[in-house]
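Just one protein chain is left out here, and the rest sit where they should.
Order of writing sets the labels: A and B. Residues in every chain begin at 1.
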Amino acid sequence: MSTIAREGVKATEPLRPEPATVVDVIEETPNIKSFRVVFDDPELMQSFTFLPGQVGQLGIVGVGESTFAISSPPSEKEYLQFSVMKTGEVTSALHELTPGDKVSLRAPLGCAFPTDEWKGKKVLVVGGGIGMAPLRCLFMHLMDHQEDYQRLQLIYGARTPRDICFTNDCKLWGEVEELDFITTIDTEHPEWTGRTGLVPHVLEEEAPDPANTIAVTCGPPIMIKYVLQSLEKLGFRDEQIFTTLERRMKCGIGFCGRCNIGPKYVCVDGPVFTLKELRELPDEH
Amino acid sequence: MADLITAIKKVLEHTDLVLGWTTATSTGVAAPARFYTADEAEAAVFDSTCVHNLAVHLPRLKDKDVGIVAKPCDAQSVVELVVEREVARGKVKVIAAPCRAMLDVKLIWRRFGYGARIEDEGGRLQVNGREVPREDFILRKCLSCESTDPVIVDEQVEGDGHTGGPPDVGGRTDDLKERFAAMSVDERRAFWAEQFSRCIRCYACRDVCPMCFCRDVCLMQTRVPHWTGGSVESRDSEMAQMIRVSHLAGRCTGCGECERACPVGIPLLLLMNEQYRLIEEMFDYRPGSDIEARPPMQTFSIETDLWEGG
Partner (left out) sequence: MGRFIASENIPVLLTRLATDGAVWAPAELPDSGESVVFAPWQPGREVVLDRFTQMSPKELVLPMSERLLSFSYTLTMEGEEMEVESAIPGGHTVIFGARACDAKALVVLDALFHQDPETTWSDTQYRARRDDMTVVTIACVKGTADAACFCSSWENGTAEKAGSDVIIYPVPGGFLAEAVTIRGTEVTGWDMFDDSDQPLPELDTTDVVDFDGLVEKLVTPGVFSDLDFWGRESHKCISCGYCTYGCPTCYCFNIYDEMQGDRQGERCRSWDACMFYNYTVETSGHNPRPTIAHRWRNRLGHKFSYYPANQGETLCTGCGRCIRGCPTGVDIRDILRAAGEHE
């Protein structure tokens, strides 16, 4: 867990969103879209900083807000990207947006991956489905500072080829030689020539060495569960493993009460946790 | 006919648990209890402070065989839950308890302090050792009780009191009900606007209601569809309550729990009674009175002539 960077949210008025505008909409999969947004206040856009793993409350005034990981890297100064799966009232309304439409945004919120503390280490990123959103931000940030890390490895899985998000990025990452990048889909598919197999299996086949390595995972709960088992099998210790949690949130600042797991609030104490921290929390997931 | 404890023990032979009452040690009045064993059943009581309608717990205990100690009005809720297929008749045993009108415990304690000692014997009510007029502290719903003998009885508890027909209310009438009945439509509108201005949207009315079995997916609280706003302004609270009232049409047995549970004392039973009367007039249906019935809202067709009694 890292400190709060919060230039975008006024500490004196944390529940007030800033107006922002959609500049681009990318259809990632049949039910996931990425939205690129810019704050309407150009000064704020320029001074805005955040760290990978932090989230924003993106919404449409009149409908409501929801919590999404920022999926663009901090080095991207032109826009902030959020990847949204269509599930409920707010996400359905967001999916109707086109460039030029207005959104409301409170960001950054929550704690970040402690990437500074990882310098000199190898970083293994394991993602699945929409869970790749915070990891895209993290991975691109790590690539921006590639010289600080010994080795970067990414395993990204989706159910079918059509469920792979960020296909353009995947293409690019595939071409970078120093990167160790694997995309996999769950089972064989006529449109797919690449690797197949569930993420935990691929992870075990790759068998990365846990020595001096940080593992980060995010994805569907069932995937996370098995990835954690695989990492344990490979010899990773709990404090080497990071994940980012999702809970129903409203305020994003630890006030409204609903996202706690025992005494910890996912919105301010998380969403990034080490497995060690999670194991110390009461069992209420 | 058996005494209460014997009846509960008998029912426990065929059920997993019995819902009843025991005496709360801190206050001396009845509190809901669950009896799983014959030993536990020794602590069972039934008196005029057993105000809660325990049928509210039945839909959450669907996987169990349950006995329930029920006043005549509570038994109507059990019947209607069976009719609505929320409770299987074969999984519930009704232990019918005689009732001679319940006390408004909340009112007594608001006046004399929480936990004031209540003794109600032989038609005399004493609070903290001092006799008070019993009729002044009868639960409002009991003043116009029309509950009849329960139509399902698995065990009948003997005792002093009515099992059907009007209870002993000392000749008191329901002043509020009479005043309300005499109001014009505009006066009623103003009355409810004032009443709902203090609604806190705690949903105790819904959560204590045996027939509000939608519970966790209730329209009073949903955003989709967005039928009512979330504020506590009178119009939003009133709308939320109207959704509930209309959803209970043909289900509500008039048990009055909504009104008893309301922490700010909104007389909701006035609404429920009115709706009950309309349903009876339109469909000749009295919820909770016939276990073979099919509720009007499940059989209604657009051709039904509402004013000819269904």
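We adopt the following convention: a contact is a pair of C-beta atoms (placed from the backbone, for glycine too) under 8 Å apart; a residue touches a chain by one contact, two chains touch by 3 or more.
As the structure is a prediction and not an experimental result, all values here were calculated from the model.
Considering the full assembly, B:Ile266 is the residue among B:Cys142, B:Ile266 or B:Ile279 that touches the omitted chain. The residue from B:Thr6, B:Thr27, B:Gln126 or B:Thr148 that touches the chain not shown here is B:Thr27. Of B:Asp16, B:Asp65, B:Glu135 or B:Asp207, it is B:Asp207 that touches the chain left out of the display.
For chain B, the residues touching the chain absent from view are 24, 26-27, 31-32, 34, 52, 56-57, 104, 106-107, 109-111, 113-115, 140, 176, 191, 194-195, 198, 200-204, 206-208, 215-216, 221, 223, 229-233, 257, 260-267. Interface with the hidden chain, as seen from chain A, comprises residues 11-19, 40, 59, 61-65, 87-88, 91, 100-102, 104, 246-248, 250-251, 253-258, 260-263, 268, 282-285.
Please note the rule applied: only the chains that are shown with their structure count from here on.
With centres set at the average Cα position, the gap from chain A to chain B is 50 Å.
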